[in-house]
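With one protein chain removed, the remaining protein chains of the complex are shown where they sit.
Every chain is named by a letter (A and B) in the order it is written, and numbering of its residues begins at 1.
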Amino acid sequence: MFKKILRELRAIRGRAYVRMVSIRRDLLLLPFQVILPVLAVAAYIYLYRFIGAPPEYGTLVLIGGVMTTYWLNVLWSMASQLYWERMMGNLQIYFLVPASKMSILLGMAVGSMYTTSIRALSTLFVGLVIFRLPIELKNPVAAILLFFLSLSALYGMGMLLSSVFLVWGREAWHLSSLFQEPIYLLSGFYFPVKSLGITLATVASLIPVTLALDGMRQVLIPGGEKMGFLPVWINILILAVMALVFPYLAYYGLNYMERLAKKEGRITTRWQ
Amino acid sequence: MAIDFSSLPAYLRKFLLSLWAGWKITSNWTEPLLFMVYLIVKPLSSVLILIVMFYVITGSFTGEQLLFIYVGNAFFSIVRAGVSSVWVITEDREWFETIKPIFISPGSYLSHILGRTSAEFLFSVFSSVILLVAGFFVLKLPLGINLPLFISTIILTLIITTILALLFCSVAFFVGHGGEFIVEGASGFLYLFSGVIFPASTLPTFLRIIAEANPITHLTNFFRASLGVSAAPQVELWKFYLISLIILALSYFIFNRALKLALKTGMFDQKLGH
Partner (left out) sequence: MENNNYAVKTIDIKRTFKKSSNLINALKGISLTVNRGEFFGVLGRNGAGKTTFLKILSTLLYPTSGQAWVGGWDVQKDGQNIREIINLVSGGEESGYGILNVRENLWMFSQFYGIPSSIALKRIDKYLEMFGLKDQAKTRVSALSTGMRQKMNLIRGLLNNPEILFLDEPTVGLDVESARHIRSFLKDWIKENDRTIILTTHYMLEADELSERLAIIEGGEIIALGTPSEFKGLSQTENFYELTVNNFPESLDINIEGVQLISKLPQNGNTILKIRLKEDSLLSELLASLNQHGTKLELLKKKEPTLEDAFVNLVGKSSIDVSGA
């Protein structure tokens, strides 16, 4: 058992290494990855200024901007990655090795976490230092819980999505691209989700990032309680359930899709 | 394939084939109906975000500011097509591995990039028109049309889109699996500095200089003026054409230098996937 755990940890490290090294070797990409996207967040802050919103709405955008980086990491650097791995000729190897596919996926996410976190920190820096947006640490424990539980649920969800990519390939990639903006809209990345009305906001709460944003805004923004859709403790509770359920579903989803792919002959390689 | 381009000159043939391939690659992934949804849902969602933001603060779905934001955003989806063309390099090199056969076939590689960019441009113009029609009928936005100015603006936009494609493809030659980051990063920059969802005057002075020097800011305003949303910018249209063509020539020069450097360093066809 210990040996198996060690193997999975090594697999995570092995796959993460590729991403970490690529940051140093593909330096030209760094500004595009970590600095320029922050400017889109700034654009939304200026939009609120243009329409005369109170400064707290800037903080609301800021928190949305930080969580966007993790959401995009899950979507593009992990969930859709099995499709690219197949295109690159690596998918066959991942099904040939004894390490779990979950570890390999996690390795991709961990490897990108470095750039993701730099980007999240740059966003925070721009928001807090340059825009001097108001922030108030009302309940640090809740904020930390919301953040980490949502990451766990998000990455679990990403793994579940990756199993879909395994069988659908390019179609799933387009679906992911199709869902990007609608999820920005539904999850309320740039406005309080309760503005969508109870029905839509409830549906949107199936996405972990919606709950995280709703909760974090309440505990980090002065007067943020008024923006909240659900009480913070309910957000935490649902996220805790999701943090357990999504990885569990991902495990079964990946196994099921792997069996399906082998049955249908979809783990094709490009050179054969 | 029913279309036959064989009698055309190599450059034109390559351009048209890439335009056709761009259509096939983007549209052929699923049912045509879903493809239409794809063309509509994404831009519609992004504009709905802005509408909700506006509504949260003003409690209204009307007003000059909303008109400004709505039209600016509809236009930006066309500008974004130019940046999106960096995908051509990533796809050709990293995924489809077609970069070598395309490069060595008659006609320049640039014809291929321009063909694919034009496909993206046409898709985005279509999306943009759908958004404007929806704005006119659903939100009752007071939109009119100054046809000569509108056509002029669209032609200028094609030039600007080409410039963006040339510049960002020049960068894409030297990065690996990173097309999506270039698209996102560059779009972020342009979204902030092109007067898309707020006037450049909202920016502090040192940032306003960048926005005002950016031709896309003026182009966005021309687009607004062509739809009767605001008065035409102070810049005369012929001067704008002249400046755009000069920048186009400069971008063409940069693209060629970048391509030569990529060939010299062997990076042109080197897969770097990570």
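Quick notes on this structure:
Heads up, the rule we're going with is that a contact is a pair of C-beta atoms (placed from the backbone, for glycine too) under 8 Å apart; a residue touches a chain by one contact, two chains touch by 3 or more.
Computed from a predicted structure; not experimentally measured.
Looking at A:R7, A:R49, A:K138 or A:K194, the residue that reaches the missing chain in the full complex is A:R7. Of the listed residues A:V21, A:I130, A:I144 or A:L206, the one in contact with the hidden chain in the full complex is A:V21.
Considering the full assembly, A:I93 is the residue among A:I93, A:I144, A:L206 or A:V241 that touches the omitted chain. Residue positions on subunit B in contact with the hidden chain: 176, 266, 270-274, in rising order. The set of subunit A residues touching the chain not shown comprises 3-4, 6-8, 10-11, 13-15, 17-18, 21-22, 25-26, 88-90, 92-99, 104, 259, 262-265, 267, 269-272.
Simple rule for what comes next: only the chains that are shown with their structure count from here on.
Subunit B contributes residues 29-30, 37-38, 41-43, 45-46, 48-50, 52-58, 65, 69, 94-95, 97, 171, 174-178, 180-182, 184-189, 191-193, 196-199, 202-203, 271-274 to its touches with subunit A in the complex. Chain contact summary for the complex, subunit A toward subunit B: residues 18-19, 21-22, 25-26, 28-29, 31-33, 35-44, 46-53, 57, 72, 76, 84, 87-88, 170-171, 174, 177-178, 180-182, 184-185, 189-192, 195-196, 270.
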